[in-house]
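A single protein chain has been omitted; all remaining protein chains appear in their positions.
For chain A:
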Amino acid sequence: MAQCVQSVQEFVQDSFVPMVAVLCSEEAERVTRKNNLNFAELLRPFCRLTSEGHIRDPNNQVQVVKNLRICVNNVVISPNTVSAALSPSQCRLLNEVVLSCQPQEGAVTNVITAGDYDLNFSATTPWFETYRENFLQSMPASDHEFLNHYLACLLVVSSTETVPVEHFLKLSQEQHRIQHSGEYTNPKWFIPNTLKYYVLLHDMSEGDEQRADAVYEDMKQRYGSQGCYLLKMNSRTFSAEEDEQIPDPWSQYLQRSNLHNQVSTVPKTSSTLTKFGHCFLPDGVSNSLENHPLQLETASSSGTLHTLSAVNADLKKGARDPETLAGGAGSHGACLTLNDHDHIRQFIQEFTFRGLLPHIEKNIRQLNDQLVSRKGLSRSLFTATKKWFGGGKVPEKSISEPKSTCGLLYPPEAPELQIRKMADLCFLVQHYELAYSCYHTAKKDFLSDQAMLYAAGALEMAAVSAFLQAGAPRPYPAHYMDTAIQTYRDVCKNMVLAERCALLSAEILKSQGKYSEAATLLIKMTSEDSDLRSALLLEQAAHCFINMRNPMVRKFAFHMILAGHRFSKAGQRRHALRCYCQAMQVYKERGWSLAEDHINFTIGRQSFTLRQPENAVIAFRQILTNDSRQTATQQGAFLREYLYVYKVTISLPQLPLPYIHSSATRVYFGHERRLAQGEKQAATHVSLDQEYDQDLAAMWCHLEEQLVAAANRGIVPVNFQTTQCCLNSQTDNLRHPLAVVEEPIIVEVTFRNPLKVSLSLSNLSLVWRFTADCASPSKEKTTEEFCFATLTHSVDFFLSTDQQTSDLMVVRGRQELKIRGPRLNQTKEDKMSVRHGPDLRLDPIITPPMPLMEVFFLQFPTALLCGEIRKAYVEFCNVSSVALCGLRVVSTHPDFFTFGSQATTPLSPTSAENCSAYKTLATAPEPGLVASEILVSAEDFSQSSGVMEIPIDGCTLQPGESTQLPLWLRGPDQEGVHEINFLFYYESTSKGNKISHRVLRHTVFICASRSLSVQASACRSSVPLHHSLDDKGDGGAMVFIDVENINTSEAGVREFHIVQVSSSSQHWRLHKCINPAKDKDCKLISRERAKLCFRATRCKPHQGISHRKIDVASSRTSSSSKKQGPTENRASAIANIVKKCNELDLNIIVIWKAYVVEDNKQLILEGQLHVALQTIGKEASSLTPREETQEMVLLKFKSEFPPIVVLPPAELSQLIKTNLHYPETYTHPFVQDSLCVVPVTLTLSNCSLAQVDVIIDLRHKSTSPESMEVHSSFTWVGQTQYKLQLKPQEVLCLTLRACFLQAGVYNLNTPRVFAKPTGQGAMCETSQQTSIPALIIINNA
């Protein structure tokens, strides 16, 4: 149980006080009514006596009566019999009392820490105390006990009556009639000769004081000085001291008593004496109380809140009424001065000590005497009869009495009751010892008589008086109470008495620290018949559990919930809510989700009906946002309630549903792109459909950097910032994004529905806030307004349950979009705590208008053959109102496309009938194979980076203007699908904007299919230099070109024609076709292969880049193509020298035509393939070789030493070119001369640009055995070894002599030539080319 204001002793004492009735004359009533009070009310604040009284017990011992309180009530006459239950009006009163007593806002609350729980609740429960007090006061007087029977009666007559004494007489007769006529069972009187106390009321303001005194003297004569009193009052005049502040002791009593009286006067009688029933209460109260909605409490029921709110309105009215009551009766005792207060107090004291206590004392003595005289007789008689009749027999005198369920009933004046009467008297005057012994005796008597109700009453009071005995000679007999309660409840079916008994017992147990027992007791007392009582008792039980030595937190919570449930059943919503809230503290966030949901739901409902929508919203929100384990139907019910709350209460609420995945929010700046417009294909740019790709973003950023660098003369500005069109969680959101005025901003929000029921959203709109910011740059004269806008990050939408039922719940609400940046992880503080960076995704800065360009592509192919040349058109369109300039483009594949100049190519695709990339020059066909030469300026090769300026007219595009440019595309060399990215760059013509430039992205996918494979190789011509056609240089090279049709699509391409082979080089030129085959028109059908041979010669130095073409076919064509720029290698390293010697740097261009059949139409596709020949002897291919599958390599943990520079033999073998000159046939008469000596000239030419040491060894290799046989008949004569040094590019002739012994065919190519660059330390000579046999035929003449 909760803590109480009163101590236990006080409480128990005050529960049983002497009752005094009041009968007033009409005139006296009028006098007191001046104070807005009746006489009983007037006395009420002064009913507790401050001084001690004394009383003598039957043994003549003086007993001190301390702190006595008497209870003064108007006589209320009712003929109805005592009922075992409270009347409905009384129940209503109790309900009202509890309802009006609410905990104060911000009242002191205790924090109890039990285990892991910190509970916060108020330790006192004033509503319970008020309830208890009122309950005890409203106890109906019962026949089996006398405690609340009237002991005395005050007869009040005003002095203004003409003959007051007559009135006294009348009142006295009235009292006698009420008590003895037998008409009324109520009120009940203690003793037949009730003490009558005559009070003369004198109104100082109007009556004659002397006359009053005279009447009083007369009264003293008549009734004795101890039986009458003159009460002077109303001495205060209104007009004089209006401002004087008199304390109002009535206020605390009267609010309750007003209700009380109102209720108690409901059974109106004919008596004129009780017509003070002033009905202040409007009908609303009783209406609301009668309509108590008991059916509301079931959480699972689908009882809608519609009815709840209706009732709620009523309740509100009801709750308001007590205040109006208090206000209406605000000025009590207005005519009373402090002196008058003292008079009243004195009067009470006088009455109690002079009248009441002696009266009680006298009666106790009388009763005692009766009992003592009866004792010997009756006791023996009883026992004797019991013996004779076998016990358990009902005494003969009660045979005629009605039997009831609770045993027999005694007549009011039965001798058995006298002892009880005496006990009650003793109890009232605080003589607990005597009272206990009397109760104890009475109990025995009643039990033996089987008068259960009486016995229970005696048990109860015996226990109470035992408890109240000072010094406590005997322990508190708790089992008496238990028996009493049980008897009251089970045998007598009198719940009111049982409840009183339980309340007393619980309070006593509490005072003894027996919380567990108290709780059990209280819980036992809960029953279905009274929700209010059950609720209050359960709440007290809960308090018991928490107050135990080992607090039982969970039991506390559980019983709080039960109490809350009963409170809500009893219509006490506020109390119910409080109970649930207190229980919530225990269940919260501990995984008891079902219970938690249930509590939250109830809290939500109760809060709502109590007009606390904020709390309701919070509670409901918790149900819906947690990962609920509820079933779908339950969730649906929750949601409906929740939406209803929203609908009714808040205008634009924050909805928790659906869940917004805020970090997944994407923001897109700009228009949604049209992808295609007729034939035109728009640049893809960025769309919301694309997933964010880190690599791609880096690639675009790199491209943009290149563009910006190109636009700013090669320097990327410090404040360069990549343009981000679409912001998401992965992009850099640390800066305010820039958006252009009049361009849309698209926000993509991700919703998630955590519930099992479907939600439908409609009418979504984005709410935003705009903050104008006039930050105009001072340097410029034009004051531009930079507009600074921030979105309020909220989404506004209708949320509705998706139900088939007709009552579709639609709520308009909003949700904030709060984006938290990524978690910081830089500093130590960041790592220690959870910190998040800012995210300015939704806070764009709006800038002045910027140009907006759209790019369209016309006739853009999706598939190309490798190397195919195709023309497309690109259209640039300025769709904004601002001129743009500085158009540039960059691509990941700069060799994929080039812009055709407007001069050479037709402007529009329609005007070009022939889309050939090549211009056919009509020249006279020359017989043979003719080479022509074109010089190409070096600038055309200097395409250093991928950035290209777009050649448009005037370099600007005016608003609304559009221009078209031809675009040459060349299919990628590699087959497969290629992703080609373009980034278009443009800037505004007006400078100084916040956005320096804008970009437009475009991505195309080109599917390249195989066309031709060109493989080229070059080898040094073995022709000696002076034989060569060239007058200068060290001779030519042979270029072999293998062309193979590797196209696999049988249907598409029928055949390829090699139209032309061109070369492009700084040092070399193709000279002449020396194709052995004579077919001029080189056709290749599928899988056919052709071989072309050319001779290449070195050009003159500084001749520029020669661009030679050699016609294969009869027509000549010219083409333009790009090559990589010249490379100047001035290297001193040996390797470089050697390499230089072998360097070729010759690009071969093969131009072809393909005949394609498509849709029964023959198309001619053209294209060119490039082969870059880098070194002599190495084969180069137009196809880059397939990457070999990476082999598994053993992991090496040692760092590898760089390999020692060893000149590769293959390269060294090219240092020296050797030629043998000799007659092909030589006739020698072997008959004459057996030795045939043939002169052979060995020409050595140094191909390199360095000095070379050469060793020539003419000896046969002796090591190889087979060579011995072959060359046995042939030997070199003369000097067989030469050591020579060759200057760079020097040609040297050596004359050798070969000696033959007989005729035959000999291979002269046996000299081994070793060469090494001069200065090379180690001899790493390598034999020079020895492969080709040099055959000589020796004839015998």
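Just so we're on the same page, a contact is a pair of C-beta atoms (placed from the backbone, for glycine too) under 8 Å apart; a residue touches a chain by one contact, two chains touch by 3 or more; residues count from 1.
In the analysis below, contacts and distances are computed from a predicted model.
Q: Looking at what's absent rather than what's present, what does UniProt name the missing chain, "Immediate early response 2", "Trafficking protein particle complex subunit 2-like protein", "pyruvate dehydrogenase (acetyl-transferring)" or "UTP14A small subunit processome component"?
A: The record names the chain that does not appear here as "Trafficking protein particle complex subunit 2-like protein".
Q: Consider the whole complex, including the chain that is not shown, and state which of A:V17, A:L468, A:M495 or A:I561 touches that chain.
A: Selected residue, touching the omitted chain: A:I561.
Q: Using the touch definition up top, pick the residue from A:Y587, A:F1056, A:W1276 or A:F1300 that touches the left-out chain.
A: In the complete complex, the chain left out is touched by residue A:Y587.
Q: Given the full complex, what residues of chain A touch the hidden partner chain?
A: 115-116, 545, 550, 552-555, 557-558, 561, 587, 590-592, 594-595, 598
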